[in-house]
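A single protein chain has been omitted from the complex, and every remaining protein chain is retained in its original position.
== subunit A ==
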Amino acid sequence: MPYFGSEETVKELKRALSNPNVQADRLRYKNYISKVIRSVIQGLDVSTLFMDMVKASATVDIVQKKLVYLYMCTYASDKPDLALLAINTLRKYCADPNPMVRGLALSNMCNFRMPGMTEYIEQPIVAGLRDKASYVRRVAVLGCAKMHSLQPNTEIDGIIVNELYALLRDPDPVVVVNCLRALEEILKDEGGVVINKPIAHHLLNRMKDLDSWAQSEVLTFLLRYRPRSDDELFDVLSLLDSFLQSTHAHVAVATLRLFLHLASAHPAVQADALLCTSAPLLATCGAASRELRFAGLCHVQKVMRSQPGLFSTHYKRFFCGYSEPTYIKFHKMEILVELVNDENVALVLEELSSYCTDVSPELAQAAIAAIGRIARTYSEKCLDILTGLLALKQDHITSAVIQTFRDLVWFCPQSTAAVCQTVEVCVDSPQDSEQALLWLLGEHGEKISSAPYVMEGYVDGLKTELSLAVKMELLTTAVKMFLCRPAETQDMLGRLLHYCIEEESDVCVRDRALLYYRLLQRGVEETRKVVTGPKSDPSMSVLTERQEEPISQWASTFNTLGPLSGHDLCLQTAVISAADQPSNSTEKELLPGSKDVTLSSPNDTEEEISLSLGPPLSHETFEKMWLDLEILHRQTLGSPLPRTALDMLQAALQLVKIQTLAFTPGDTVPWKAYIYTRSTGTLILAELLQGDPQAPGSDESLVVSVKQQPVNQHAIRGFASILKSVLQTLNDDSS
């Protein structure tokens, strides 16, 4: 539209607006004003028309007035001097006999966002607060907040605040709520509006007069009030009781939040309230608007954390419709998984299995993962479904099924036999599930008769394999398989290790291969001890369902945006990460001195420290930095230099992303090594020392001295603990 020749348009409009003939014809005049507003929307600068528009505000036509006011508000901040001229006209209208005109003028005058407005609007606002028309009072009350936001740093006007508190008793409900809103804005720095006993009781009694927006807002304000006694508490609750069943879901949910908050000491009351609200919540889950439905589902999930059984009879409400967007379907599936019980499991599974063949691969995979979750309790039925899906020979389905199998075996060891039988069939697994399949082969190779052949295929195809993760997994699998079926796999393992050590270009894979190679050199039993671990998670038995959370865990974020945005959409959980957890916890145990520090800076502990290698340091740079920097931290590591070969130590350190720069031969006294690593923006340099006569206690134990640039104590502690655990592991292995 008129981005070109916009000046022409403006000129034309100006000519038309100042034409007395046009001004005389009200319809034409208004049309031109509409055109001006349209230009404003299109991003055209029509601020030169300001004077003409001010003139146009002198009309009896309310619509025209509104348009002109809209224009004025848009340009007031750009043309403060011209806007000042308009103010006089507006102030005149503030005394108009028509309340509509008064209200509009006042409201828009407050919307002029320009410096120095306060002195002009203060008097009309104060007058407006006492106006007999409620429309004007509503506007004036919010005007107070607008006035405050114009100059946020000035002192709060005590008179106005008192006036607003008094107006809380206004007969008009909107005025009451506007007062609350305005006070909240004005007193933001002092913690907002104060809800004392008289105000709280007054608001409670007025609740039924308010519209639904206001109701939910007042309910939120009431969260600040704590009844003094139990008697009062129950009086309050009984007043609120009917709102739990409100037709407006947001009012019902806001009431529920208040209930949960007030009755935090009375679990029975909380449970009753939840039961009452379940109907409106469910209704929201079926609402016409998708957004509302989404919000409803998120809140249902919150409630289910404490009361998993509350919705189980209504499971059919969470079946997905064909045209629903994916984000709703994901949530519904998550809920279905939680709702499963003996009675509905058959129907739920039937429904979920129909999603497994959906066109959207994400949805299909999520559905398969959901069935996998149910399989932890009802393994037989689910395994049948999953096995059936394999027959479809669709890549994304097969891959999801194999991944589900892996997770299932980890959590639910009794399904292993059935899974192994099925896995036999899927020899050619699709790209993204190779890792899962290899893991299954490695862990349960002795139960899968075709395992060596499947693995052979991978070993032969190694040269064309691109994924690092698959190569690493293949190494582990090969070693594990060798441990249980040596005769069939020895040759294969040899080839694999040879290839990985000699020809592989990636350092990580090579080092992993070297690590296994040296392990195997130490004997089979030694290797078995290191490589094989528990085949399933001992902490997860079939019977443990998700722990019921206390209501207080989520009550504080209920009915806010928290449940909507803070939620992870993904159903698929990376289960393998659960296997890594024990090592994290040992790390923490290995930090004896850190407890007091942790207390003083709780933020630091939030983030896990992660080390990285980064670009290598040259010897010269290292030396220069080492000499320049001060020792920040010195610690006895409590374990001696491992008796293993030193390159073993080097490889182990490399695994945890610590680079070794140089070390003295193993039998020298004192023994020294220089190592470095990087962690979230800092470079850590360290010296390991054993048998130094100057450092006490270093005869039998290594001492580490750390230098760092820039300083980050948290990273140093993390580094020290990692180092410590590495040494400990190596020592345990060699003893």
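We take it that contacts are C-beta pairs under 8 Å (C-beta built on N, C-alpha and C of every residue); 3 or more make two chains touch, one makes a residue touch a chain; residues count from 1.
Convention: contacts and distances are computed from a predicted model.
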item	value
Missing subunit (named according to UniProt) among the choices "CAHM3 protein", "Trafficking protein particle complex subunit 9", "MHD domain-containing protein" or "Nucleolar protein 11"	"MHD domain-containing protein"
Option touching the unshown chain, where A:Ala24, A:Ile41, A:Ile159 or A:Leu466 are the choices	A:Ile41
Candidate in contact with the missing chain, chosen from A:Lys316, A:His498, A:Lys535 or A:Lys624	A:Lys316
Option from A:Val139, A:Leu274 or A:Leu496 whose C-beta touches the chain left out	A:Val139
Which residue of A:Glu190, A:Glu291 or A:Glu343 touches the chain not shown here	A:Glu291
For subunit A, the residues touching the chain missing from this view	26-27, 30, 34, 37-38, 41, 60-63, 65-67, 70, 98-100, 103, 107, 113, 133-135, 138-139, 142, 145-146, 149, 172, 174, 177-178, 181, 211, 213-214, 217, 220, 242, 247, 279-280, 282-283, 289-292, 294-295, 316-317, 319, 321-322, 325-327, 347, 350-351, 354, 357-360, 362, 560-561, 564-565, 569
